[in-house]
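Every protein chain but one is kept in place in this view of the complex.
Chain nomenclature is as follows: A, B, C, D and E, assigned in order of appearance, with residue numbering initiated at 1 for each chain independently.
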Amino acid sequence: MSELHTVNKSPFEKNSFDSCMGHVLDGSAVLLYEDGVYAAIKGTAMEGKVTSAQGVKFYVLGPDIKARGIDAARLTDGIEIVDYAGFVDLATEHDKVVAWV
Amino acid sequence: MSELHTVNKSPFEKNSFDSCMGHVLDGSAVLLYEDGVYAAIKGTAMEGKVTSAQGVKFYVLGPDIKARGIDAARLTDGIEIVDYAGFVDLATEHDKVVAWV
Amino acid sequence: MSEQIKKFLYLNRRAPYGTIYAWESLEVVLIGAAFDQKVSLAFVDDGVFEIVKGQDTSESGFKNFSPTYAALGDYDVNQLFVEKESLEERGLSIDDLMHLTWEDEDEDWAEKDSIRVVSRSELSEIMADQDVVFSF
Amino acid sequence: MSEQIKKFLYLNRRAPYGTIYAWESLEVVLIGAAFDQKVSLAFVDDGVFEIVKGQDTSESGFKNFSPTYAALGDYDVNQLFVEKESLEERGLSIDDLMHLTWEDEDEDWAEKDSIRVVSRSELSEIMADQDVVFSF
Amino acid sequence: MKLSIQINEGPYQHQASDSAYMFTKAALEKGHEIFRVFFYHDGVGNGTRLTTPPQDDRNIVNRWADLADEYKLDMVVCVAAAQRRGIVDEGEAERNKKDATNIQPQFRISGLGQLIEAAVQSERLVVFGD
Partner (left out) sequence: MKLSIQINEGPYQHQASDSAYMFTKAALEKGHEIFRVFFYHDGVGNGTRLTTPPQDDRNIVNRWADLADEYKLDMVVCVAAAQRRGIVDEGEAERNKKDATNIQPQFRISGLGQLIEAAVQSERLVVFGD
């Protein structure tokens, strides 16, 4: 089964992102939203964790990066921006949603 | 001035303990309470951070380690156990209290 | 209440007492046991602290809810997966945990262990195999 | 309201929007500015994200409170310490932050920068020098 | 598709309720069915009619209430969590001898079984929390 993992906490503050990365399987997806979007910034310790995740697709919630002043150009390569409708699509297209609250 | 720093979050979940350790000065004290008491357990990555802090005195709240099933024998050497009255004494004996919530 | 049988996993990642999530999660597990679903619990990250033995809240003023874990077997909740790496990072081993058991009706009520220590990668596979994952 | 003059430090360690702490902390700073105390703000850890420029909540449904930081100078709140290490760990530099200024009455209302980037050890000394540290 | 939503945090302090609202609204606008929205832990605080947020900010409780009116949403507040935190309807007020209620009419108080049932009946459960 393919899973959508969601992370809503800053990787600099909490272990949710790291814990999610430790459990995500090839073929699954990770959506970063709320303060979780900070894991999508290029040039931090998180970039390598994102780029080295084999077969995992990363998404970031557009309204949440915009609110936080993060320009799309600063995102780690390969991360796709979605809106809330896209979040809904991700939730329905994968077999289940796992929230790393 | 000497400060009492308080940490109430698990060092495995949040960055409060690490951030506190990055800002504590020689002559100050750190009180670990609530889930912060997990930073007091011997044999983890936290032990070295506690033992290498120069001139910093560490305390742990007794009722909180007891609630969590942590035996006093498992605490990193040099950490002193206090009760709530002891917490009050620490707060009044130091010039101010800095909470790393 | 429903014809479907689903695989439910309760994902426990929080320490007890500092927040109420662990306890209120346990309340869901107990209520959920009345529904005919296939239930398991995972203890990951600080969640492993929830089932440490010897918890004593007598000086804290709040309720010690840890004995409830021992009752789970009576509710046919007997699949408790504990992540090995999470234990090790916290300086814990299985000997530090409560001894949680259940009685197997099919084997003349033989007492069996409810806890199974699994690696992070095994747990990832267990999670992937579920229909629903509850996070609190 | 009081004869004592104390040194107040507001310690900001949280990102904006994910939680309300940053915003409600700012409300305290604004109210506190009416009292005759010596006030400074520290932005540490994820707190540095609070003053990143270009915040736009138009698609989020919640209020953009970041313009309020620009008003702090008018309230004589002009000591904003930003921790260098916290910026660097997050891939940020001072150019990513809002340009916050105040006008110095003593120098013919010359415009001056409110933000000062300091090292972790400098910030530790600044904290030690305070009478009260507010944490939210 | 049939979805259910779980919300673990109250209004304003955490973004969880905002995110859940935006997600639920988007799902409804895409034609999905929301079987139930379940408010647990501090999430029960979304169900009080007594909030008065600043005029220039969103009204989280009213926004949920309006969405419920428009789409006939089933919004359930967990009774055990509500009792701990003081969210009360007529029945609860009578049972626990309280002299006031504070529930917003579009919400109803019920048991945890409603969350389990939501998970059983829905094709997806999406959790929003701290």
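Assume a residue touches a chain if its C-beta (ideal position, glycine included) is under 8 Å from a C-beta of that chain, and two chains touch if they have at least 3 such contacts.
Since the structure is predicted, the reported quantities are computational estimates derived from the model, not experimental observations.
In the whole complex the chain that is left out makes contact with B, C, D, E. The missing chain, though absent from the display, is touched by one residue of C:Ser60, C:Gln79 or C:Ser114; that residue is C:Ser60.
Mapped onto chain E, contacts with the missing chain fall at residues 10-13, 41-42, 45, 48-54, 61, 80, 83-88, 92, 96, 98, 100-102. Listed by residue number, the positions of chain C touching the unshown chain are 17-20, 60-63.
Residues of chain D in touch with the missing chain: 1-2, 4, 6, 8, 20-21, 24, 27-28, 31-32, 34-35, 37, 132, 134-136.
In this section, only the chains that are shown with their structure count from here on.
The chains in contact with chain A and with chain C alike are B, E.
Contact count check for B-D and A-E (C-beta pairs in contact): higher for A-E. If each chain is reduced to the centroid of its CA atoms, chain A and chain E end up 26 Å from each other.
If you average the CA atoms of chain D and of chain E, the two centres end up 35 Å from each other. Measuring from the averaged C-alpha position of chain B to that of chain C gives a distance of 29 Å.
Residue positions 8, 15, 22, 125, 127, 129-130 of chain E are each in touch with at least two other chains. For chain A, the set of residues touching two or more other chains reads 8-9, 12-13, 15, 34-35, 63, 83, 96-97, 99, 101.
Across the assembly, chains come into contact as A-B, A-C, A-D, A-E, B-C, B-D, C-E, D-E.
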